[in-house]
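In this view, the complex is presented without one of its protein chains, the others remaining in place.
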Amino acid sequence: MKRSFSSFMTRQDMVGFAILAVVIFVLLPISLDTFRLNLFGKYLTYAFVAIGLVLCWGAGGILSLGQGVFFGLGGYCMAMFLKLEASTPENTSIQSTPGIPDFMDWNQLTALPAWWEPFHSLAFALFAVVAVPVFFAFIIGVAMFRRRVGGVYFAIITQAFAAILTILIIGQQGYTGGVNGITDLRTLKGWDIRTDEAKEILYYVNGVMLFVVLFAAQFIRKSKLGRLLIAMRDQEDRVRFSGYDVAAFKIFVFCAGAAFAGIGGAMFTLQVGFMSPTLVGIVPSIEMVIFCAVGGRISILGAVYGALLVNWAKTTFSESFPELWLLGLGALFIAVVMVFPNGLAGVYSEHVAPRINRLFNKSAADMAGAKTPAE
Amino acid sequence: MFSDYSMGELGAIFAMQGFAGLILFSVFVLMALGLAIIFGQMGVINMAHGEFMILGAYVTYLTSNFFSAYIPALFGMYFFVAMALAFLASGALGLFVEWAMIRHLYKRPLDTLLATWGLSLILQQIYRSVFGAREVGVTIPDWMIGSLPVTDMIEVPINGIFVMVLAVGISMAVYYMMFRSVWGRQVRAINQNRVMAGAVGINTEWTDRLTFGIGCGVAGVAGSAFTMIGSTGPTAGQLYIVDTFLVVVFGGAASLLGTIASAFSISQAQSIMEFFLSGSMAKVLTLLTVVGILMLRPQGLFALKLRK
Partner (left out) sequence: MSDKSKSITNTQVSRRAVLAGGAALTASLFAPKHLRAADFPTEAVNTTGLAVTDDTVTIGILHSVTGTMAISETGSVQAEKLAIEQINAQGGILGRKIEYIQEDGASDWPTFAEKAKKLLVNDKVASVMGCWTSASRKAVLPVFEQYNGFLYYPTFYEGLEESPNVIYTGQEATQQIIAGLDWVAKEKGAKSFYLLGSDYIWPRTSNKIARKHIENFLDGAKVVGEEYYPLGHTQFNSVINKIRLKKPDVIYAIVVGGSNVAFYKQLKAAGIDMTKESPIVLTISVTEDEIRGIGGENIEGAYACMKYFQSLENENNAAFVSAFKEMWGDDMVIGDVTQAAYLGPWLWKAAVEKAGSFDVDKVRAATPGIELTSAPEGYVKVHENHHLWSKTRVGKAKLDGQYEVVFETADLVEPDPFPEGYQ
């Protein structure tokens, strides 16, 4: 089947992608010092999750409150590789068992557990970054969607998964680093990831990965699958009666979201230099949903801007009024639900885009297609 | 592991452990009832549930301070006043929240989840600004502290009995309201067919608001009772969230009986596992079992309908 490019991307989409590319690859690097740029790199890793949520929630109507699980799994896979590389026998000579990660030594492990072994290989670790989250998403997805669990139930059960994984990671500290997480990561194949140049390079790698994910998401949305998802969100039964396997589509999109989150987690580990259970739990999982909601749950580009905006606001706000930023965050949650249900994307398509269109004298017909209701 | 103990000791321990399970059961029932009313009858997920509970706890704290400062003679009885006030305070806040926020979102249940999460953040910060970041110590009347010795080995904590009595009392009150009162009839009518209920003259808006208010009020009473066994701080409410939701979902929405049955089975499972395993693993296994069963039987224990 041959598809024309324009069905994959309208001219408007292309402009949107181009603007985002300029922002990420030109505007931010010019205007920020390395420290701030690294911060924005960290924010962008949350955008991976938010894009996945746009597919699951905005398009598919599946709200997962456990995306932190997938983000964390991806991040931990990466961290395990980096930790093994940092734990050479020379670096860890003061330990009673040199050559294993420091936290294992503190917990009286005398050998590397078997399931850590494969993470000596970068190729395996990179594979696991995607495969492990997808595997878990698949199991959860099959169990839930085959039985037609959805809506609020799905949200709460995924939330329980976030709680379970957090308790497990913290409790099994000999194998996972416990509440401290896996810290003090240094090099990637001998390349020091802590230097300023490394941070800048990682920022660009992160940006490129983000665009890969964005294109994948765009492809899914514009394919028949994407249209079916929206149809399912609005009238699930009709889609089912038309002969489609609704559960299979849901499982696929949930797995895709998990894969994106896993990649984001790995990029987080690389840029921040550690991974800890605080990124897995309930609170970060819900915050990731809000990034998506602020951007506009229907727009993948909006999700990126949402993640940037909320995190930037959080950092700025907590620098200026450290004791009040929760109020602002809470108000933002409520506002985005009650006043701007379509988030930034909604504001854009309702207020900004028409003006631009008028400016360029374009037909308003294009716009009607881009506009989508909230739920 | 039991070879070192006599039968008598073992019997006593199992009796006490059974009692511990019952206390946990009562705690779960108190936590979940308010949420079950709101979620079961209105389909609204209230993520700020824990914060409504903590409001009740802070009201209790203030009441105890007031009594010890102005009417120390009646200090022993303040707890009942505190619970009533907690119900009113949390209920009033609930009414307000319904009016200001929830009623605009009935058609979007997932959005209420986000909005109420935002509300919980705001409430936490307000508690922190008003009462300080530290936990406050709530003084419990003397008669509620300590335990009743049944035999040499078996001792029954008084606050445990209190929580159990309260759980039974509130469950009965909720049951009565739901199935005997006019309000309950209206709630159930609306739940079955909102349009029709409105058509026969039920004020659906007001009933919704009252339902939300009562659910929050019950949470406030629960929070008030928990000052006896837990901590009272700005973020203490979050400790209860996952357990509470699981109890309600596991029980099956729209079924108060289901909520109680689910609270019973989860609490007993956890209590038994805690006895044989270390605490953390017991918790993980309990959660996993619950989630596992929910995967096999997503409609929960007692379900009327689900299928979305």
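Letters A and B mark the chains in the order given here, with residues in each chain numbered from 1 onward.
Just so it is clear, a contact is a pair of C-beta atoms (placed from the backbone, for glycine too) under 8 Å apart; a residue touches a chain by one contact, two chains touch by 3 or more.
Nothing here was measured: the structure is a model prediction, and the numbers come from that model.
Remark: the omitted chain is touched by one listed residue; of B:M77, B:I145 or B:A199 this is B:I145.
Interface with the hidden chain, as seen from chain B, comprises residues 5, 9, 13, 16-17, 19-20, 23-24, 27, 125, 128, 132-140, 145-147, 149, 153, 155, 157-160, 228-236, 238-240, 270-271, 274-275, 278-280, 282-283. If you put the missing chain back, the residues of chain A touching it would be 33, 35, 38-39, 42, 94, 96, 103, 106-108, 167, 170-171, 173, 178-181, 183-185, 194, 272-274, 276, 278-279, 315-316, 318-320, 322-323, 325-326.
Keep this in mind: only the chains that are shown with their structure count from here on.
Across the interface of their complex, chain B is touched by residues 57, 63, 65, 140, 143-144, 147-153, 155-157, 159-161, 163-164, 167-168, 170-171, 236, 282-283, 286, 289-290, 293, 323-324, 326-327, 329-334, 336-338, 341, 374-375 of chain A. Residue ranges on chain B touching chain A, taken from their complex, read 39, 43, 45, 47, 101, 104-105, 107-115, 117-122, 124-126, 128-129, 238, 241-242, 245-246, 249, 280-281, 283-284, 287-288, 290-291, 294-296, 298, 306-308.
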